[in-house]
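Before we start, here is the structure in question, set down as structure tokens.
One protein chain is absent from this view; the other protein chains keep their places.
Labels run A, B and C following the written order; every chain starts at residue 1.
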Amino acid sequence: MAFPSIRGVVPILVTPFDEAGRIDEASLKRLVDFNIAAGVHGLGVAIGSEVFKFNEAERDTVIRSVVAAVNGRVPVVINSGAAGTDLAVHYSRRAEELGADALMVIPPNFMPVGAEEIADYYRQISRAVSIPIFLQDVVQAPIPPALARRIAEECEHARYIKVETVPVVSKVADMVREVGEALTIFGGAGGSYFIEEMRRGSAGTMPFCSQPAAFVEVWNRFQSGDAAGARDVFDRSIMAVNRLGQQGGDLFYALHKQLLVRQGVIRTAVVRSPTLRLNPTTQAEIDTLLAALVPTPRQFDA
Amino acid sequence: MAFPSIRGVVPILVTPFDEAGRIDEASLKRLVDFNIAAGVHGLGVAIGSEVFKFNEAERDTVIRSVVAAVNGRVPVVINSGAAGTDLAVHYSRRAEELGADALMVIPPNFMPVGAEEIADYYRQISRAVSIPIFLQDVVQAPIPPALARRIAEECEHARYIKVETVPVVSKVADMVREVGEALTIFGGAGGSYFIEEMRRGSAGTMPFCSQPAAFVEVWNRFQSGDAAGARDVFDRSIMAVNRLGQQGGDLFYALHKQLLVRQGVIRTAVVRSPTLRLNPTTQAEIDTLLAALVPTPRQFDA
Amino acid sequence: MAFPSIRGVVPILVTPFDEAGRIDEASLKRLVDFNIAAGVHGLGVAIGSEVFKFNEAERDTVIRSVVAAVNGRVPVVINSGAAGTDLAVHYSRRAEELGADALMVIPPNFMPVGAEEIADYYRQISRAVSIPIFLQDVVQAPIPPALARRIAEECEHARYIKVETVPVVSKVADMVREVGEALTIFGGAGGSYFIEEMRRGSAGTMPFCSQPAAFVEVWNRFQSGDAAGARDVFDRSIMAVNRLGQQGGDLFYALHKQLLVRQGVIRTAVVRSPTLRLNPTTQAEIDTLLAALVPTPRQFDA
Partner (left out) sequence: MAFPSIRGVVPILVTPFDEAGRIDEASLKRLVDFNIAAGVHGLGVAIGSEVFKFNEAERDTVIRSVVAAVNGRVPVVINSGAAGTDLAVHYSRRAEELGADALMVIPPNFMPVGAEEIADYYRQISRAVSIPIFLQDVVQAPIPPALARRIAEECEHARYIKVETVPVVSKVADMVREVGEALTIFGGAGGSYFIEEMRRGSAGTMPFCSQPAAFVEVWNRFQSGDAAGARDVFDRSIMAVNRLGQQGGDLFYALHKQLLVRQGVIRTAVVRSPTLRLNPTTQAEIDTLLAALVPTPRQFDA
């Protein structure tokens, strides 16, 4: 395998669309380049990519485009969890065939099942593939440390866990302490507690893809011992974006896409339906924030 | 359209599988015949069919098999909701192409959106098809009466609503009183309050498919004025099955499938992973109940 | 201590009110006698008693009345959990002073805290009293088996646990298997799965107080090896009441109080505000069920 270990800043790509809601592959390619140029350590396709709004053909198109654009420069992580085990195996195999370097798999949670059934789900997926798997510990389907350990022990390819259940900071700390020798721990939650998570032993984070340079600088400064400098970059560049994007609903999609448009990276900020409509007041607030972050908008030039 | 109006008992079909978890079309055909022979007024494919565990090819297979087996004898309702509007349109059109007589569509709820966005989702689906739509009012995505009315007014094909939010009985009553002239109201919730719901104006229910004759008899007796007789059939045949099946988890799949196997309707009681394992004690409790309901098991004879 | 061990049927008393919503102590005394005459093994004051609607003076009145009426014939269990540790200690000490034989204590859940803080809450309560404590495992504040064990080991008086998280039957089984030697396990959930829970090792249940004779008969038959007879009593007497009472909302209070009025045990079926209003249709459904259970109503005769 080309990538023996994934660490650092692994942004989840948004999916750029054209005005009719079709996948815009040219913008997606630029988005990949923009992130790699900023020094990210990997790229992902997941909920932040609106994958839950795709049919299977669209899912394939996005994976194929991302893999082609990345072209082996960094590892690509593809979300392949599902409400059924066979379906998750189907998505996982397909992602591997299309060139994914790793998978990210949410526990089944559509119907309540127990630890035994969840472990079995991961065992079946692990046996079906030959690339590493990130477990996802999310609010809808939390993974307690004891279950994470069991899955790590029983599943050859379960190697990472992305922790996003509240309180996230102490959940990361618990996971590092109790399962840290068996799984590599990543933070999530939009990167809001990136520094706190690194301080407790996380090996990276999966933030949005609109500010890769800032996240990479936070990572580099923190890893080189400059926690105060990392904090300064975070507070100056990232905190206000997170605050505005976390007001509830799915406003964060529009916010990050507009920030990418303003930087000349993608062509439109279209979010697929259903998505909260932006009224003029909200749009003005986004505009004010983006103008402060990117004083001179760049033109997209496909 | 062949079916100007859907009323009465419209069971949701389980999906029979073989030992390897593949769809067993011969059993599915017998299951359809068994239900139609019992006098049901329609048949559905939905959560009770484990559709959330299917890939798109399997989804097509099940719809195609059910439509072929039904062969126009009763209307077929197909679940086609999704977390994205385009995806729900995709599923809805496909279901219509494959011969569905009606659609059942859950509101989008993966990301929180508002009434405006939900109405827009239904408008786009309604414009894309020419068959009637059942709205689904479920715990994860409740539809208040005012929103149901708005959708009914704005969407040509929104004609029915299946009500399943708690307290279900009074929610059915509210919906009948406030939206009853615009939408036909169905009950749900496994048929546990079928009689109470009819008394408040529901036009039918969508129960499991393992006891169609009992549900049809409850319907016929109640509609002909014999509420006491309906109650007696319900309490004698249905209540104990519901009680055992509602203990939490997804035990109800195994329970209804085993009841169908014992009646010689389907070949195996396999439920796709993830599903709660049945330990010997639970299996013995199911056995005792089934033995009381179907003293002499019949052999499946494909 | 008079009661070395609590086992069997321990109904939670409703609180009878007069027409103005004041506690009706005469009815409460009759309700206690009615239950003891039926052979119950203990009595409780808890959520089923509407304690969350009482001020401290009313809480004292109810405990005092129940203790006086019981007069040592069976153990009395008093709910004394709270959102704060000091407040739970305050309620617990007060209950012991007023004569409680045991306490029932819900984990703190108003603000999310961890296992360490929950264990500390129970330690402080245990140190403040000298009577046994029932832990409460409820949907709003589940207690995993590992936490139950820890509390049992660290708290001298933690001796019982009432299990009510879903799926209840398998949760009881898990708790018996993993903590059964340290805690005595009770079922809950209105007694809907009383027999299934006994089969998995529960030592009793805490049902409503309107059908004590039926619950005691189920207990006696099951304990003496007659599971089929227990099932028959349950299905004939209890199942239909549970079904009607579990339709959502707080209808069960009115249902059980009306059943007690009809048996001549308490004077009114008043439930304190807020409580769902009963429309004539719902009232007629309750009337039909009660008429079947108690053909000849008895007069209350204070």
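Everything below uses one rule, namely that a contact is a pair of C-beta atoms (placed from the backbone, for glycine too) under 8 Å apart; a residue touches a chain by one contact, two chains touch by 3 or more.
Remember, it's a predicted structure, so these values are computed and weren't measured experimentally.
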{"item": "Missing chain: touched chains present in the view", "value": "A, B, C"}
{"item": "Which of A:Ala37, A:Ala146 or A:Ala240 contacts the chain that the document leaves out", "value": "A:Ala240"}
{"item": "Omitted-chain contact residue, chosen from A:Gly225, A:Gly248 or A:Pro295", "value": "A:Gly248"}
{"item": "Residues of chain A in contact with the chain not shown", "value": "166-170, 173, 192-193, 196, 199-200, 231, 235, 239-240, 242-243, 247-249, 251, 276, 279, 281-282, 285, 288"}
{"item": "Where the unshown chain meets chain B, residue by residue", "value": "112, 114, 144, 146, 166-167, 170"}
{"item": "Contact footprint on chain C, counting only the chain that is left out", "value": "21, 50, 52-56, 82-87, 90, 108, 110-114, 116-118, 120-121, 124, 248-250, 272-277"}
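As a working rule, only the chains that are shown with their structure count from here on.
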{"item": "Copy pair chain A, chain B: interface residue numbering same or different (half cut)", "value": "same"}
{"item": "Relative to chain C, chain with the most remote C-alpha centre", "value": "A"}
{"item": "Inter-centroid spacing, chain B versus chain A (mean Cα positions, whole Å)", "value": "36"}
{"item": "For chain C, residues that touch 2 or more chains besides their own", "value": "166-167, 170"}
